[in-house]
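My questions all concern the structure below.
Every protein chain but one is kept in place in this view of the complex.
Moving on, here comes chain A:
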Amino acid sequence: MARNVAETARKFLLLGQCVPTVKQNATKIRVKRLELDENLLMYFRKDEFYYCHDPVKKCKTGDIVLIQALPHKMTKLITHEIKEVVYPFGDITDPVTGKKVAKSQYREDMEKQAEIYGKLDSGFDYDKAPQRGWQDGKKDFTSKPTYTKFHVFDEEDPYAV
């Protein structure tokens, strides 16, 4: 009985967010949970981290993903695999209308507003914009964790703050 429960529990999908890692063929996923403190009868946030096998780097930092346990542990660290990227980070679609959103506005509405005021070429064009990741490692250093600079190396690491 207990074995069955454990097996079914393993098949559960977990929803988590991708966080920066230095691992090359794996991604680190943070799963947020609430834990009951029995003395205070209050729930407190508890984070769990899972390393997921992801050789093609399907998900990038910040993405909300579904993960599932592998039938066998791959390494000591990698225990899960990525099922699906549910919400890509910073590229939100409204689930009701299916339109693209930026903060509290539809992108369409923003375009319309700009056209009424007299659109300029200097503005940002969503159609021409390349996919996310073209600035990664050039001007956008968010794919790996940053740390306090602790030594003067010959080659300077851009992730040292």
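Operating definition for what follows: a residue touches a chain if its C-beta (ideal position, glycine included) is under 8 Å from a C-beta of that chain, and two chains touch if they have at least 3 such contacts; residues count from 1.
Operating definition for what follows: contacts and distances are computed from a predicted model.
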| item | value |
| --- | --- |
| Omitted chain, identified by the protein name its UniProt record gives, among "Glutamyl-tRNA(Gln) amidotransferase subunit C, mitochondrial", "Small ribosomal subunit protein uS15m", "SKP1-like protein" or "AP-1 complex subunit gamma" | "Small ribosomal subunit protein uS15m" |
| Contact footprint on chain A, counting only the chain that is left out | 20, 62, 88-92, 101-103, 110, 113-114, 117-120, 122-124, 126, 129-130, 132, 134-135, 139-142, 145-152, 158-159, 161 |
